[in-house]
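Yeah, one chain of the complex is gone here, protein chain that is, but the others are all in their spots.
Showing chain A:
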Amino acid sequence: MTISIRSVQKQFGRYPALNNVDLEIADGELLALLGPSGSGKTTLLRAIAGLEFPDAGQVLFHDKDVTYASAAARRVGFVFQQYALFKHMTVAKNIAFGLDVRKGKDKPPKAEIARRVDELLKLVELDGLGGRYPSQLSGGQRQRVALSRALAVQPSVLLLDEPFGALDATVRKSLRKELRRVHDATGVTTIFVTHDQEEALELADRVAILNKGQIEQIGSPREVHDNPASAFVCGFVGESNRFEGRIEGDRFVSGPLVLPAPNLADGAGVGFVRPHDFVLADQGVEARVERVNAQGALARVDAVLADGTRIEVAASRADADRFTGSVKLEIAKSHVYGA
């Protein structure tokens, strides 16, 4: 199912939640909506789900206008942030809910519903837990139940609102892989909302980055990380050192730091250097090493430039010992934007 969002606007009181948003989602794609809180990402997801109607613009499912169609008519599977499982129903009843509410000939026979529930429980590796109540499950298990409940209706699109937000780090990591696996197994177009860039970059085919109700950039995880379209994206996606300075004649100057800034108008600007783009060299900008923290494959180095600006450098563990006293750093890659 392809989904098109066209010039969608939504206002809550005087606060614009979505401001002229356009977005195309390909069939079978796994897309992340990434942004800080209040960026409008959840509102966009709810507008796609039919839980929120936009003030203006269109939502198309496969070229069919569903802007003001109900969530049920769109056949979406929605996973809520706190899962919204029905507390008084067993896991099996929760999963079967979407099939149980059907009427007449749309309603599958009981045996068929039971078979489907078993199949879904197996898919999310919860076999045998159908008789439990949600309160008897761990957070990760609840999340899986919510996922299979959303999948039970064979949705045209699967929507997840901060699906891993309420889980601790280890469970979160394994469920991430799980969602990817379920997506690949079912092939259903999937959109999820997150404020965790690591999650978005690791899991999604494409990432849409939202800020203040607008989409700043859409692209593959690699694209948005390596070629951020704006200062916001550069600062939000991946780690970076941020520098305030001036653009003068194709150069960005901030204290002792000089970065190339081709084709940018003179004036105030911001420059970004990723920690791993600072490279030890014989010449370059001088920095005094304050602290080296070796963890995992990387050595993280806190250093200070001549004008007192603090920077963070990431180097391989092999180079960790070379960061002592005063070092010279070359800059492999940088990003500069006009302010």
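Simple rule for what comes next: a residue touches a chain if its C-beta (ideal position, glycine included) is under 8 Å from a C-beta of that chain, and two chains touch if they have at least 3 such contacts; residues count from 1.
Basically, contacts and distances are computed from a predicted model.
The protein name that UniProt records for the chain not on display, among "Sulfate transport system permease protein CysW", "Aerobic carbon monoxide dehydrogenase (Quinone), large chain", "Glutamyl-tRNA(Gln) amidotransferase subunit A" or "Heme lyase CcmF/NrfE family subunit", is "Sulfate transport system permease protein CysW". Contact with the chain not shown here comes from a single listed residue; of A:26, A:72, A:281 or A:306, that residue is A:72.
Within the whole complex, the absent chain has one touching residue among A:102, A:177, A:222 or A:288, and that is A:102. In the full complex, chain A touches the omitted chain through residues 49-51, 70-72, 76, 78, 80-82, 84-88, 97-98, 101-102, 149, 153.
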